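Here is the structure we will look at, set down as structure tokens.
Only one protein chain is missing from this complex, and each of the others stays in its spot.
Let's turn to chain A:
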């Protein structure tokens, strides 16, 4: 019988294991298999194959039983996920229901998750801005977190690398705050957005309104056709899965690309319990996996492990990976594991109306919108709060019909709507400060359905965030006034953290092992063959959307990992 165990161990041994198949896990899978490594990709959710597993992708509006409204029983059973803008009748199948993975909200936190192959890359909002040196050197300058061990120059070539493959549309704007990338043609502006852009440019030297950079194929290149992807068709129902592969998702791009190498084994329904640390060898040897169907635990082994479970779950896995050597979580000599968690502040918005350009309107739909890069505290600390905020902006034209009558008059009115004026809107994307008091921990007693301790989340807004909300509202009001917009209304949703869906930190990078978990290659300081390249690795959060940076950091780390493996360093 002893032979049997050895066989089983050999059968479960790979060159590399990737935990998670979302936006960063997909890249780890593609890069590692592309470099010849036999790679096991573990996904806790079910398999979702490109096109065939997008059940509502071709459903017409009238075919939805409730016209995309959620049933009451769904809303009642899912108070958390029901708050997410992208969760509706046509997308229910891609979001984690509240009961499926319970967690402890030590402070209110709306944890938005997608457990399936592709993860949240199926339903993301697809904004892909590069970070600049103002973002990477911010912590060193302001002292609000530890210094990043990398700068823009370290990651720039990897941004280019992932942009070309993923397909990013945008305009080269030449801004130091938002470096240009390898862009496909940008989406089109409308008249009122252009008007706003010009008014802002005329009044402020340091404020810019640009077209958002988005992961949409506006003009396919050979590399996109090779992936089987085609031009974006402007359906704007992306979160149901795109049969054209018009936007980037792991499902349409990196995962099938990794599969084509013949080196990938994809194992859905695999909830990773912990990483196995071998004290004699002084390295991680594999992972423990609970099959979500059978609840059986199996061990898988590999030379290197990429942890890409999405920030909070990557923290959970490391916290749950205890051993004699690491009683407080794998690689946690510093004690900072789970701390300095951060997110983005999406609380505030400003809207208004405009009565110019009434002879023009728009036609078609656009899966993107203009963007206002950060302009606060860029070159020096000038405000009474740390860091800054970016903002989304868009304009559109409304139409109205008089619904006061009944009968034939009402019908006539409904079928002949009158074009109204233009409406404009903006939302903020503020950088939150990673603080020790914003932490993740394991609950001592409560377990999830797989017998794994529940994650305790203790994350909250602070005074810095409130000041930023106020400044954003004031500045956008000023800019809107300058543009001649009327009926300006500001709002603060006072939503709990989490709805930004930009979970970050807890396993931060840094130069000093005493104050950080990962080195400049996203490698655990203390366990060299474990790499964490999802949002957990973020030292600070910038004002930009983080997904493109996860992709670039992952490709960069995978390149390093394979070279280091060949040199016998891991």
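By our rule, a residue touches a chain if its C-beta (ideal position, glycine included) is under 8 Å from a C-beta of that chain, and two chains touch if they have at least 3 such contacts; residues count from 1.
By our rule, contacts and distances are computed from a predicted model.
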{"item": "Listed names \"ABC transporter substrate-binding protein\", \"ThuA-like domain-containing protein\", \"Disulfide bond formation protein DsbA\" or \"Twin-arginine translocation pathway signal protein\", with the criterion being the UniProt name of the chain not displayed", "value": "\"Twin-arginine translocation pathway signal protein\""}
{"item": "Per the touch definition above, residue among A:14, A:189, A:247 or A:326 touching the missing chain", "value": "A:189"}
{"item": "Which residue of A:52, A:437 or A:493 touches the chain not shown here", "value": "A:52"}
{"item": "Which of A:179, A:243 or A:425 contacts the chain that the document leaves out", "value": "A:243"}
{"item": "From A:71, A:172, A:295 or A:400, residue that would touch the chain that is not displayed", "value": "A:71"}
{"item": "Chain A, residues in touch with the chain not shown (by the definition above)", "value": "51-52, 54-73, 187-191, 193-194, 233-237, 243-244, 357-366, 403, 406-408, 410-411, 414-415, 419"}
